[in-house]
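Here the structure comes first, spelled out in structure tokens, and everything after it is commentary.
Just one protein chain is left out here, and the rest sit where they should.
Should a chain be cited, it is by its letter among A, B, C and D, assigned in written order, with residues numbered from 1 in that chain.
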Amino acid sequence: MAMTEHGLAMHGIGVRFGGLTALDGVSLQVPPDQVVGVIGPNGAGKTTLFNVVCGLVEPAAGALTLDGRPLRPRPHRLTRLGIARTLQGVGLFAGLTVLENVMVGATNSARAGFAPALLGLPRSDRDERRLRAHALTILDGLGVADQAGAAPGTLPFAVRKRVALARALASRPRLLLLDEPAGGLGAEDIEALGELIRDLPHRVEHPCAVLLVEHHMDLVMAVCDQIVVLDFGRVIAAGPPEVIRDDPRVTEAYLGATVEQSGAGTPTPDGAEAGRGATA
Amino acid sequence: MNAPTRVTAPASAAVGSAGRGNRLRRSTLLRHLAVALVAALLLVAASYGLEPFRNFQLATVAAYLCATAGLTVLTGLNGQLSLGHGALMATGAYTVALTQGRFLDSGVTSGWLLVVSLLASVLVTVAVGAVIGLAAARLRGPYLAGLTLAVAVVVPAVAITFDGVFGGEQGLSVPVEPPPLALGPYFPYERWQAWLAGAAMLLTMLLLANLVRSRFGRALRAVRDDEVAARLAGIHVGRTQVLAFVVSAGCAGLGGGLLAVLAQSVSPGAFSLTLSLFLLMAIVIGGLGSLAGAVWGAVLLVALPDLTHSVTELFTLSPSVAQRWEGNLPLAIFGVTLIVVMIAAPGGIHGLLTRAGRLLARRRRP
Amino acid sequence: DDGGSGGGGAPVPGVTDTEIVVGTHMPLTGPAAAGYSSIAPATKAYFDYVNANGGVHGRKITYKIMDDGYNPANTQQVVRQLVLQDKVFAILNGLGTPTHTGVLDFLKSNRVPDLFVASGSRSWDQPEKYPFTFGYNTDYTVEGKILATYIKANHAGQKVCFLGQDDDFGRDSLVGVEKILGAGTVAAKQTYVTSNTNVAPQIGAFKAAGCQVVVLATVPGFTALSIGTAARLAFKPQWVVSNVGADYNTLAKSLGEAAPLLEGVVGTNYMPMNNDTANPWIQLFTKVNQAHNGGAPFDGNTVYGMSVGYLFVQALLAAGKDLTRDSLVAAVEKGGFQGPGLAPLRFSRTDHSGYGGARMSRVTAGVQGYFGPAYETDEVDGPVREYAVAPATPPVNGIPTVS
Amino acid sequence: MDRFVFLTFDGLARGAVYAAFALALVLIWRAARIVNFAQGAMAVATAYVAHSVSTATGSYWLGFVAALAAGLLLGAVVDVAVMRFVGHSSPLNAVIVALGLVLVIQAVLGIVYGNEFLPAPAPFDRTAFTAGGLVLLSPYDLFVFGAVGAVVLGLAWMFGRTAIGLRMRAAAFAPEVSRLLGVNVGGMLTLGWALAAGVGALAGMLVIPTELGLHPHAMDLVFVSAFTAAVVGGLDSPPGAVIGGLVVGLLLSYVSGYVGSDVTPLAVLALLLVVLLTRPGGLFAGVAARHV
């Protein structure tokens, strides 16, 4: 492996669950200044790929490198390596407030140890204040600071997703893994999300590469520098969005030939109208 | 809902210019110390106002509170169920008994030795807790319950098998020095017990309150809510769970040690499975997941049996029924109380009170 | 104020001109309550009988019974409540070795008379260390010696085995047995714990060892269990059972249809048999049981409880009209009590140990009855002697008089 | 060798009884995701019913049937009158309510029947067959094996093959979704409680004759052993409960026989540690859940 490689790289990753091959010789790279998209049919292995990077799934074959150095990830050490991830569900801590959720995400920057915390020493207080301020800044940046005290369970879905994003960002990652961040969001929210993602690798403070799994094609096409297409655990195509969009294999396996997702312009298949009568 | 936005001020802003009140608000330690001080004053005042038996009960509440607060950290905040806390209390109690006995045998006497013994009880229990915690960190739900249940049941077996050390079924007596002479020759022993236990309890609560408000407290709750998300956020789940067990065990050990000091004796029967189950009931009925709930729980542990007994004394039973009703009736009342409270107030007493408080506040506002 | 620690010229806790308040701790609930829960009501019934007849020196006795569920932690609480809150004059007949051990120091430091502890442990007999504590039951070593004397006389040359509870009870009893039979003569020794109700391994071992006589230092449940288990294994030794677990009624009730297995079981006791209707004490207690105990089932525990009551009234009378804690203790130490017991009560300044002997009983045709003389001995190396003093007869009105 | 054979058969006989009770725990766990700490007390209550009926009619089997019926009824009543109202804010709430039930049931039994041991006869001879000097099993033990076997098969059939079983499992795991799919979740829960208490009653009828006798606390210790058995086997698995029961029974027997009765709790703890540290979900645990 070349020492010049920057960012995250996967080499020939294979994962099996019993008799089922979830990933099969997957290689891909996430350079530090790019947004890389992973798309593919349901069950293609996208989430599994994330799990491999996070150390939640042990690959049967292949290797990972981060900045050219071999990476044997363990979930709780991830944020210290500069990697953060959101979950395909929302995965917020239901018993913690929004602010606390985000503060948990920033735990890796806390310095005071157990004893100062137990004794309530100023060191620990300073930590707390710092984490709190940092978390609020991030929530503010995502426009949800006013919900800092709320319990996640009572919030609208879109807000919850933003909080989850905030929690991931709170660890100041160099690489962010986003698993279907747009799922369940409305058009406006998706647009805002797209801007945010596109901006991440180019921020002045804490620039951050992105590995994105998403089924919302508009978003993927709009934000990704590179796209990798998985099918049955294999990479069937890779390249910039323009290339992927027109790749027939991708259309066949994933996008579907007939109905375009962006169906605004497509004619309605049958002239349906509201209030049509019914068969019983 | 919108309260915490108040704290937006960047950390660097107001350090030098902070006034006294501000310092108090900003320092967890000072704030909690202030509360502890007030509580201590109240305790001392109460100990003068109360009769000896009530003082003893107060002391018992304090001892139980150490254990229930510890269990709250483990079960309420970290989500690990323990049916074996009675065994951890026993560990602390026997440690105190053995060290105090050793001190007596070797002829050293000083009131301060008790502090050493209690410290020893915490240390030994922490060690035991760490071992159990290491195993427990791998287990969930009923499996953890099963393991800790076995731990609870093991106490008498250990005491009987190694009866040379632990005195078998009969247990050991705990020699304790009388109150210091400086307090006067007629200082009631029970008041002294209340002070002792109260002081230890306040220290425990102070430390736990600090801990709960720190990032460790947050990590405990995060692990309880979603282990995977917690790991991805950089929390070592296993270590956090062991930590919770260790902290909790230390508190239980201290509580057990205090009970031993109060009773001046230890025996396996006093730390049965029933005790473990009662501790659990206490924290759930008190209000799971908050230290305030632990306080209510500890109070209930002492007060409820007493209350149910008093309730039964309201009835005068004829001798023919007395044989069967006596003893059983308080138990039945106790059981019904548990069920009713749990159904009517699933958040426990603490939950009930906070809800009532919020209602009151809302009513007052318009 | 003095916080309840009586003494000096101050009023005596629990004693007024019209009342004496006494307390006890008993297992009324929980696994250990079986059998024992009827003791305290019987004692109370006897006190009610005395109260109905004018009380002691004009004072009525109020008996506060507290349930400790045989849990030492509860005992701590309830005894403190009795002493500190209810200000009882004395604790009477607190039941159980582990439970009562825990309150000895507390009772001592509060100078509370601690009379007639319901257990055969030798811990109660430490006049130097616990000057206010007195035992009641024949202690387990004394009893063991008497059991072994019977075996020596009637089963000489047979293989003797021993099953004991894994605590003071079992151990003290074994000590007594071996004192008479000689160390190393017991062929197989087994123990059980109350938390494990399978004694088949132990009984199986006896059978394998070819035991012919088995001594049981067991509580009633485990006596029944052992005998039942042996029957299942077709093992039929001579059973020789400690008084703690030898009450026929209790055993027969728990064995149900298998009660005939009890035929021939040998045990001891130091109270009149509850079925001995000819005995004047039994007649008296039956009367009291009808009038003041709601006609509860009349068994060995009833007799035991009423006997305790009788002894306590005797002690109160002996302590005189100016009742204080010290005068009561002094009265008990003076000794010389005669009551329903078949063995001597050993109370003196140097001996606080209660009954010092027992008589052998046997189940014949479903009836438990005494045979042979009563014996007395000590818990050390003294000989086992016949105790020839004829049992006292109860006073006509059933209430002791000042002796 | 004789001793080993004896201890083995004795352990198996005890183990079968633990298995029966462990099955009741497994059943209620599968039906309601609750470890029913009141199972022992409920079983004792039904055994008292059997006692009353048998005493009144003179027939053991009438009492036996009455106990099973009372078990079904008691289980249903406990669900409908109590458990139904327990909030789900924490799974502990149900545990605490169950513990409250234990107190109430034991107190009521103490009041009605007294705290004495009552005889608990066995329907078959408990004298063991012997062969060549080896003590084997008694007719009663065979009866226990038969009953436990029948229950396991019945449960396996019900859960694995019937619609009711599928409904019960779905209702336990996902009550809301199950209602949307037409499952009468309340009914399933009640049924689960009734069946579990019925099996518990059966277990009680099998266990108590081997214990000290009928007493409000007669099942306390059995509960601990049976819960251990269920945990060792895996709480979701009826066959696991049986294996767990037999393992615990054998362990207790060997340890009592070769080491000493007082160390049996230590042995149980060791067993749990060994099993759970290697298989945290018990011997018969299903596939580990995927979390992400």
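Convention: contacts are C-beta pairs under 8 Å (C-beta built on N, C-alpha and C of every residue); 3 or more make two chains touch, one makes a residue touch a chain.
The working rule: contacts and distances are computed from a predicted model.
Colleague: I notice the complex is incomplete. Of the names "Branched-chain amino acid transport system ATP-binding protein", "Cytochrome o ubiquinol oxidase subunit IV", "Heme exporter protein B" or "Dihydroorotate dehydrogenase B (NAD(+)), electron transfer subunit", which is the UniProt protein name for the chain that's not shown?
Modeller: For the chain not displayed, UniProt's protein name is "Branched-chain amino acid transport system ATP-binding protein".
Colleague: Please work out which displayed chains the absent chain touches and list them by label.
Modeller: Touch partners of the hidden chain, whole complex considered, are A, D.
Colleague: Among A:113, A:184 or A:207, which one is in touch with the chain left out?
Modeller: A:184
Colleague: Considering the whole complex, which of A:63, A:118, A:158 or A:222 touches the chain not shown?
Modeller: A:158
Colleague: Touching residues of subunit D against the unshown chain: what are they?
Modeller: 163, 166-167, 169-170, 173-174, 176-185, 286-287, 289-290
Colleague: Write the list of subunit A residues that the hidden chain touches.
Modeller: 17, 39-43, 46-47, 88-89, 154, 156-159, 180, 183-189, 215, 217, 253-256, 258-259, 261-264, 266, 268-280
Quick note on the criterion: only the chains that are shown with their structure count from here on.
Colleague: Counting only C-alpha atoms to place each centre, which chain is farthest from subunit D?
Modeller: Looking at centroid distances, A is the chain farthest away.
Colleague: Can you figure out the chain closest to the middle, judged by Cα centres?
Modeller: B
Colleague: Need the CA-centroid distance for the pair subunit A / subunit C, whole Å please.
Modeller: 76
Colleague: Roughly how far is subunit A from subunit B, going centre to centre by Cα mean, in whole Å?
Modeller: Comparing mean C-alpha positions, subunit B is 43 Å from subunit A.
Colleague: Indicate the residues of subunit D shared as contacts by at least two other chains.
Modeller: In subunit D, residues 106-107, 110, 114-115, 260, 262, 264-265, 291-292 touch at least two other chains, as defined above.
Colleague: For subunit C, give me the residues that contact two or more of the other chains.
Modeller: 28-29, 33, 37, 166, 193, 195, in rising order.
Colleague: Within their complex, state which residues of subunit D touch subunit B.
Modeller: Within the complex, subunit D contacts subunit B at residues 29, 35, 37, 82, 85-87, 89-93, 95-97, 99-108, 110-112, 114-115, 224, 227-228, 230-232, 235, 260, 262-266, 268-269, 272-273, 276-277, 280-282, 291-292.
Colleague: Help me check something: in the complex, which residues belonging to subunit B touch subunit C?
Modeller: Touch list, subunit B to subunit C: 51-54, 56, 60, 153, 156-157, 160, 168-171, 173, 186, 188-190, 259, 262-265, 267-272, 274-275, 302, 305-306, 318-323, 326-328, 330-331.
Colleague: Touching subunit B in the complex: which residues of subunit C?
Modeller: It comes out as residues 2-4, 28-29, 33, 37-38, 41, 44-45, 48, 65, 67, 69-74, 76-77, 80-81, 84-85, 97-99, 101-106, 109, 121, 123, 166-168, 193, 195, 292-296.
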